[in-house]
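Only one protein chain is missing from this complex, and each of the others stays in its spot.
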Amino acid sequence: MLLTIRSLTKTFPGTRALDSVDFDLRAGEVHALLGENGAGKSTLIKCLTGAYQRDEGELTLDGAPISPQSTLEAQELGIGTVYQEVNLLPNLTVAENLTFGRQPTRFGMVDGRAMRRQAEEMLSGYGVDVDVRRDLGTYSVAIQQIVAIARAVTLSGKVLILDEPTASLDSREVAMLFDVVRSLREQGLGIIFISHFLDQVFEISDRVTVLRNGCRVATDDIAGLERLRLIEHMLGHELEDETREGRHAHVPSDPSERTLHFEGVGRRGLIEPFDLSVGRGEVIGLAGLLGSGRTESAEVLFGIKPTQTGTARDENGEIALRNPREAVAAGFGFAPEDRKTDGIVADLSVRENIALALQARRGWARPISRAEQNRLADHYIDRLDIRTSDAEKAVGDLSGGNQQKVVLARWLAMNPRFFILDEPTRGIDVGAHAEILRLIEEVTADGMSILVISSELDELVAVADRVIVVRDRRHVAQLTGAEVETDTIVRAIAAPDADSDEEAA
Amino acid sequence: QTVGFSQIGSESGWRAAETTLTRQQAEERGIDLKFSDAQQRQENQISAMRSFIAQGVDAILLAPVVATGWDSVLEEAQEAEIPVVLLDRQVDSSEDLYLTAVGSDLVHEGEVAGQWLVDNVGDEECRVVELQGTTGSSPAIKRKQGFENAIEGSDNIEIVRSQTGDFTRTGGKEVMESFLQAEDGGGNICALFAHNDDMAIGAIQAMKEAGVNPGEDVKVVSIDGVPDIFRAMADGDANATVELTPNMAGPAFDALNAYWEDGTTPPKFIQTESRLYTQEDDPEAEYEARKDLGY
Amino acid sequence: MTSRTLPLFATIAIFLIAYLVCYLQFPAMLSTRVIGNLLTDNAYLGIVAVGMTVVILSGGIDLSVGSVIAFSGVFIAVMLRDTGLHPLVVFALLLAVTTAFGAFMGGLIHVLAMPPFIVTLAGMFLARGAGYMLSVESVPIQHPFYEVLKDAYYLMPGKGRLTLLGVAMLLSVAGGMILAHRTRFGTRVFAMGGGAQTAQLMGVPVGLTTVQIYAFSGFMAGLSGVAFSIYTASGYPLAMVGTELNAIAAVVIGGTILTGGAGYVFGTLIGVLTMGLIQTYIVFDGSLSSWWTKIVIGALLLMFILLQKGLLRLGTARAAA
Partner (left out) sequence: MPRVIQRVLPQLLTLAALMALVSVFFPDFLEITYSDGRLVGPVIDILKRGAPVALLAIGMTLVIATRGIDLSVGATMAICGACSAWAISAGYGLAGALGFAMLAGLAAGLWNGALVAVFGIQPIVATLILMTAGRGVAQLITEGRILTFNHEGLAFFGSGDILGVPMPTLIWVLLGVLVALLVRRTALGLLIEAIGINRRASTLAGINSRVLLIAVYMASGFCAAWAGIVATADIRGADANNSGLWLELDAILAVVIGGNSLLGGRFSIAASLLGAMIIQTIDTGILLAGFPSEFNLVIKAALVLVILVLQSPNLAPRFARIARRRRGTPAAGKLTTREAGE
């Protein structure tokens, strides 16, 4: 056994995040760690790498007891880790991030050329085109994710830990990552893989361990394990109708009913001017590769990066969208892609985070009463199944997926008429995933219009009435009705530049 | 003629008056005055002097913030053949390095104040509280020293409390309040010696508010001779002040003019008078005479 | 020119333009005398600002440096007066003391998880208080070795002096540049400025690095104290009040971001020279009253910062287009 964990326990004020968990990792296996949001996966990892101090429990590596007090110590023991949210330094260059702590030196000084060479080598297996001399922060989340993986792979002499590494990657990059993981497995590394994508789990892992509420509920070989059974382990009950029909089959979209119109909105250097009309209760999907300009489209629509061209109007005339406040006033909502920096207000409680946007709209002079806030918080904690010890817990202390739910709750409480969701299910477990899709259905039935950005085409197919394809910062195609199928979307994304006749309406 | 003037700063009304008078005196004599405010920092004064030298002025007036550390810049001035006149405070450099110094003797000021107290209390037991200037500044050190010299022979006079009031009214008032608290509501205090008038004025207010009668219950003696202290004397709240004239530039320009004309070297120290004013000296008139001098 | 170097170039450009403006008004501004003075008169500030740059790059701040410089002056003067030690020995002792003091503050910051602003504020009181306890008065330094140091200058054509102090500052800046931009320690500093938690997860020994950073700042403050003692040949506990704010302003004008993680040591040199230029300009003009001096310094400071912001915005806009 390469790595063993025995009766690991970790308590936070008000929460027992891990309750005497056992875990084994063999050399040369990929071991998936599964569980709902807040089950304790990330906590387990952090206790293992010394980022958190555990309360109880023994760790052994290669038969010898270990007790890393810091991540540095863990690195030196040969444990390389990619943490859930990208944990690299945006203000350093890619090369510095990759070689951090082990930069080649000459006469005590960092040898820049050798460092660059080393960094380029580290990245060579991943098929990305990156200038390692540029600041990491200038690259997208996806690139950062890959850099983090490349770094962890190099550091992992014995164990590689990947905490939701694929959350912001598209299928091409996932395939590339899995190639790397497979070759590491062949070299005899032990790999811990955390993901909410069961397909990926089945594709790459040899064994799975399932956590629920901080306890280990099962460890099994993947071969012969049934998908539904696995989900049952995770949720503690069966999942109701996990797979469903795409809804475009049910709701035909009639262009004449569209009430919200954007004409020629765009911004130089970010996204070329595009038109968009939205109908009541309609769900529009935005598909495209990483960096294609989906997020930018959303930011322009929500006034974060104000439009330089074009207008927006509804039945009552033109609407101003110069900043998010005006967008909110116009009845828009926006759940951003990067919840950590753009979404949550970490030190405020779950209650306050949920009430925040509503309060901002009402103005400072009319506070939402405490009772009302409590009611709101309880309602959404219940409805979105937010796992928290109570509504007063700081959002920053919630697990990643639950933070995402809080951000959704904040906007649902506003009951916007046009709700933009950028990667709404990133890092969300299967149960909550289904719950969110159901929720979208519910609110659109009440008349809310939704724009969903997602890298998971299945998800788009499942919810969208219409899909717009974005490529190279341009809206290049629109798929409606029966065209909304995974294959057609993939083809539209990959189509060569024959877009002149296919240009979005 | 162009003259550079490196002033310490504008930390008090007295200094503002000195600046105003220097400008006035320069104007009267048709001298082009280059003024530089060093904001209490010696390094700014040194660099200002160097800039004056680089600019090639005809003379430099320097009111040094501190006594030490002027040798090298004075040497530079000498090499460039620019005479330097020190105003109101001294430096501890060699006398060859500057033309002359105009000022009063800080120790002497303290002695005059102390002597006045000695003369006025007679044989009574007298517990004195002292408001010091900014800790470490040369007026604070020298005035304290002079005062102590003067009362040395009188065993009945004793400094019982001494704290810094930073040369400010607020400081004087705050420290005096705590002195009053500590000394039985002021009943135990016979006299106050303040290193400058501003602190004395603050302390007078503190005494009045505490129901102590300044000038009678507690004798007040201080140094500088700013207009407000004369008004306090006129009101009977203060007893004595030792004047430090802000017109240092007049004698300095006179000395410079003589030097430019025929190379007369003035004496190395031109001492201004440290005159004692008491309530008998028609404080009302003194106030009127001073109130527009830019204090 | 990458987005990273943009602030640096903006700073340099503004400095050169400002110098040109000054020269047009006062041709004497371009003499070697003024240039020599600019280096010598700001040597103490330049040296301490290098330390401050490293601290700010790490996302911290050190308010104690002004007091530490004052303490250093008093320490040296008192030691030379009361003991027979050679100045070089005293310098070594002093640097050991100030470095230890910095390290102590760094340790407190890490162990107590207190913000550097507050810990170094207490340090500022403490260092000045310690200076007072050594001597309340200013103490002159009379030592033959100091004469040697003082007279060590190279007379440039035009009577400008390139002094030992000026050279020491340039060397400090060069050393700081190597330390911050070319060593692993420097990368750790930038990493801490990018985010302490992330840095910790990436394996930065945060505690040790914090101690090292403030120790370095303490060392540079001590060095600056030595320079200042040579400059004024005395020690004075009241000296250098508010120098920390000048140092911070110089660092910021030099294009370093106060929240840490981005900046250049060389920019700090330009920042220091810019501050010196403002001073010199005001003295050359010589017509400002005490209060207008303050207002004009503030206004020029604002102008530099706004110009820099403007240039940056222009630059990024062009890069985006």
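Each chain carries a letter (A, B and C) given by its place in the written order, and its residues are counted from 1.
What we mean here is this: contacts are C-beta pairs under 8 Å (C-beta built on N, C-alpha and C of every residue); 3 or more make two chains touch, one makes a residue touch a chain.
As the structure is a prediction and not an experimental result, all values here were calculated from the model.
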Of the chains that are displayed, which are in contact with the missing one across the whole complex?
-> A, B, C
Consider the whole complex, including the chain that is not shown, and state which of C:T5, C:Q25, C:T83 or C:Q197 touches that chain.
-> C:Q197
Hidden partner chain, touching residue among B:T22, B:S138, B:T164 or B:S274 | B:T164
Hidden-chain contact residue, picked from the options B:Q90, B:T135 or B:T278 = B:T135
Which one, C:I12, C:A28, C:L121 or C:A174, makes contact with the chain that was left out?
-> C:L121
Identify the residues of subunit B touching the omitted chain, counting contacts across the whole complex.
-> 10-13, 15-17, 19, 132, 135, 161-164, 166-171, 173-175, 177-179, 181-182, 185, 198, 201-202, 205, 209-211, 228, 294-295
Residue positions on subunit A contacting the omitted chain are 10-13, 42, 46, 51-53, 55, 83-85, 302, 304, 323-325, 327-329, 334, 336, 340-348, 352, 355-357, 359-368, 396-397, 399-400, 403, 410
Contact footprint on subunit C, counting only the chain that is left out | 61, 108, 111-115, 117-119, 121-123, 125-126, 128-130, 132-133, 136, 197, 200-201, 245, 248-249, 252, 257-259, 289-295, 297-299, 301-302, 305-306, 309
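Keep in mind that, in the parts below, only the chains that are shown with their structure count from here on.
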With centres defined as CA means, the chain nearest the overall centre is C
Averaged over CA atoms, how far is the centre of subunit A from the centre of subunit B? Could you give it in whole Å?
-> 71
Approximately how many whole Å separate the CA-defined centres of subunit B and subunit C?
-> 34
Touching two or more other chains - residues of subunit B = none
What are the residues of subunit A that contact at least two other chains?
-> none
So in the complex, which bits of subunit C are touching subunit B?
-> 26, 28, 31, 33-34, 37, 40-42, 44, 132, 136-141, 150, 228, 231-242, 276, 279-280, 282-284, 286-291, 293-294
Touching residues (chain side subunit C, partner subunit A) in the complex | 2-4, 178, 182-184, 186-187, 190-191, 193-195, 197-205, 261-262, 320-321
Subunit A residues touching subunit C in their complex are 51, 70-72, 75, 81, 83, 87-92, 96-97, 100-101, 103, 105, 108-110, 134-135, 138, 268-269
